[in-house]
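Read the structure below first, then the notes.
One protein chain is absent from this view; the other protein chains keep their places.
On to chain A.
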Amino acid sequence: MTVGALALTGCGSKIEDSGSATPSRAACGTVNIAVNPWVGYQADAAVIAYLATNELGCKVEKKNLTEEVSWQGFGTGAVDVVLENWGHDDLKKTYIEQQGVAVEYGSTGNKGIIGWYVPPWLAQQYPDITDWNNLNKYADKFKTSESGGKGQLLLGDPSFVTNDEALVKNLELNFKVVYAGSETALIQAFRTAEQQKQWMIGYFYEPQWFLNEVKLVHVNLPPYTAGCDADPKTVACDYAPYDLDKIVSKKFADSGSPAAALVKNFQWTNEHQNAVALDIAVNKLSDDDAAKKWVEANRDVWQAWLKN
């Protein structure tokens, strides 16, 4: 997918060679940005691509890939930038430490929260449900055809490493983990649960555009302390908050491209990302239009990213 200027106008006109009509201001060249399959990431990529194209004159290639495949691309030169990385210590070990083809490039400013959530109607009607100690009291209500007589804890996206099976066991909860299998399935389940006042508890995360539609409520597990999740067999605490960060290929970092500086300086808040994500997901704007809207309204935020 190429974001580029088209030299086309009006009806009946002839097609002219675009050639090198738009001279780039600096030696920027091509930037390959991996786009991982969730809307928040899409928002990051939209804004960076917009700025790199329109402010720096780069040619941006967006590549729609899952996380692991994107990291593979660092070594082969197919991917220069991963804009929103959730942890992935195993991949960091392989590609940063062992192969030395990628480097960490700082935080995006977004805070990633993972945990168990319930639909808002449930939290309103049974306020004590947000404390894990009370979950067993309601376990019966969470029963479904899938949960084998226990309460159902719905897990979703297969791309996240989760501790939930161990948590259920170690916290002695009368629940069974059921795998929804995709983010789509999970969102639809929460949407139905809120719409039809069904009992439901499941794994979810922020930032996520869906939270702007249905404000899911976080269920508090025993609080996270450093190292409490070290052994996946005995873990009995909430998930660590993630500091979402950027990863770029070694080659790109050394290239001196102005786009590399842009990626390095890129930092914004969850509210910023949600605004762009909402425009893409709910208001159906194209990536480029959503980015343009945000860029025009937040000049002071991104001006700082362009300084070397």
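The definition used in the following text is that contacts are C-beta pairs under 8 Å (C-beta built on N, C-alpha and C of every residue); 3 or more make two chains touch, one makes a residue touch a chain; residues count from 1.
In the analysis below, contacts and distances are computed from a predicted model.
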**Report entry** Identity of the absent chain, which is to be given by its UniProt protein name, from "Glycine betaine/proline transport system permease protein", "Acyl-CoA synthetase FdrA", "Oxidoreductase" or "Cytochrome c domain-containing protein"
**Finding:** "Glycine betaine/proline transport system permease protein"
Query raised in the report: Among A:66, A:124, A:234 or A:303, which one is in touch with the chain left out?
Result: A:66
**Report entry** Among A:30, A:188 or A:303, residue touching the chain not depicted
**Finding:** A:188
Query raised in the report: Thinking of the whole complex, not just what is shown, which of A:142, A:175, A:209 or A:294 touches the missing chain?
Result: A:209
Report summary line: Considering the complete complex, of A:29, A:75, A:120 or A:222, the missing chain is touched by A:75
Requested in this report: Could you list which residues of chain A touch the chain missing from the display?
Outcome: 1-2, 4, 6-19, 37-39, 42, 63-69, 72-73, 75-76, 78-79, 90-91, 94, 98-99, 144-146, 154, 157-162, 165-166, 177-189, 191-192, 195-196, 209, 232, 280-282, 284, 286
